[in-house]
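A single protein chain has been removed from this complex, and every other one stays in its place.
A and B are the chain letters, set down in written order, and residue numbers restart from 1 in every chain.
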Amino acid sequence: MIALLIRDLRLAVRAGGGFGLGLAFFLIVVVLVPFGVGPEQMVLARIAPGILWVAALLAALLSLDRIFALDFEDGSLALLATAPLPLEGVALAKACAHWITTGLPLTLAAPTLGFLLHLDGAAYAFLLLTLLMGTPALSMIGTFGAALTVGLRRGGLLMSLLVLPLYVPTLIFGAEAVRRGAEGLPTAAPLMLLAVITAGSIAFLPFATAAVLRINLR
Amino acid sequence: MLQVTGLRCARGGVPVLENVSFQVAAGTVLVLRGPNGVGKTTLLRTLAGLQPALAGQVTCTGESAYASHADGVKTALSVTENLAFWADVHAETLPDDLFAAFELDELRDRLAGTLSAGQKRRLGLARLGVINRQVLFLDEPTVSLDGNSVRMFANWIRDVHLARGGCAVIATHIDLGLSALTLELSPYVAAPDAGGGMDEAFL
Partner (left out) sequence: MSLWEYANPKKFMGWTAPVLPWAFSGAAACLVIGLVWGFFLTPDDFRQGSTVKIIYLHVPSAMMAINAWGMMLLASLIWLIRRHHVSALAARAAAPVGLVMTLMALFTGAIWGSPMWGTYWAWDPRLTSFLILFLFYLGYIALWAAIEDPDTAADLTSVLCLVGSVFAILSRYAVNFWNQGLHQGASLSLDKEENISDVFWLPLLVCIAGFVLLFIALVLLRTRTEIRARRARALMARAVRA
């Protein structure tokens, strides 16, 4: 599993790996929002938690179709299926690699972009915390979606259609915790529910992902 | 080492081969022959467990590996990195004489993307030397190899793989120069009314 993780990270940072594209996309979306809604500080501060969460979610979505597509095309996935590493482990390693190349950089970049949107001072800690807790769930759910559409030629758009509804609870709890944090309300409930979703996704979705990969490799 | 009895396998839900039975003993090679589309790839994938058999039994002592034209070579990794990855996944060490056996010595640090088709193919085959599996299912392993490389590969199969008690089932159209049993698949083509296809319940 570690070997696969290291290989995927290496592939992501080598030329053509697309590392950093998600981050750039995140930056651009957040910069575009004030052009759309106007520059008033109050308005931006109010919508900042939601914008940052939605933009992070879209940026994570952007790189999902690469998770399995390349390995499927060049045959690596079939070879991995006959390797001693179970496909559940492959799924987890892939999700982990996706998180390290996408979710983690997004989380670290978010406070800077929050500054651009006049995010309330009290909310920064919650923004970091919720993204840190929520982006692994985004990667894991996305890996499942990528596995569902891996055999399809134009699976990217379909995958967005399948994955985005699955992202709803994560988004709601994540953004809600930041908003409550900004307004000084209690945040324990949404944080705990977010943690439940992430833990549940990581515990169960590798099995669903592996089952779907086996079907697609048939 | 490998025993197949009454195997029926399907491609795209349609039975293509039926009643396939054969044995492969340790240290021997079975070559599959037959016209295009007869089901060589389907048979190999079924044997390797990548797709379920409709009927019949496959008993295999020892772990198996499958290799096809798509050999999972990553163009952004070097030759050594490619092989080291498969060694890690299979919890094996990368044998140093492997590079010589597949004539990859001078290419060790080249990115796989800069290799020619034949060189890339040799790299793909070298994976088989890394993973140390007893039973090999090879689908057209010699595509885009020149005569010299084909001999080199046949030598590796004979002198290394078979010598350590492995066996192989190879689908190929060319003569590898190995002393091998041959199985012609044409007699096993499934009858049009062979059962077990996914449409069977609807007919």
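The criterion applied here is as follows: a contact is a pair of C-beta atoms (placed from the backbone, for glycine too) under 8 Å apart; a residue touches a chain by one contact, two chains touch by 3 or more.
Quick caveat, the model's predicted, so the values are computed rather than measured.
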- Could you tell which one of B:A117, B:A163, B:L181 or B:M198 touches the chain left off the display? B:M198
- Message: Residue by residue, what part of chain A touches the chain that was omitted?
- Response: 141, 144, 148-149, 151-152, 155, 158, 161-162, 164-166, 168-169, 172-173, 176, 189-190, 193, 197, 205, 208, 211-212, 215-216, 218
- Contact residues on chain B toward the hidden chain run 12-14, 192-193, 198-203
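The criterion applied here is as follows: only the chains that are shown with their structure count from here on.
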- Item | Centre-to-centre distance between chain B and chain A (centres being mean Cα positions), rounded to whole Å | 37
- Over in the complex, which chain A residues touch chain B? Could you list them? 2-4, 7, 10-11, 14-17, 71, 73-76, 78-85, 217-218
- Item | Sites on chain B touched by chain A in the complex | 48-52, 64-74, 76-77, 81, 85-86, 88-91, 127, 131
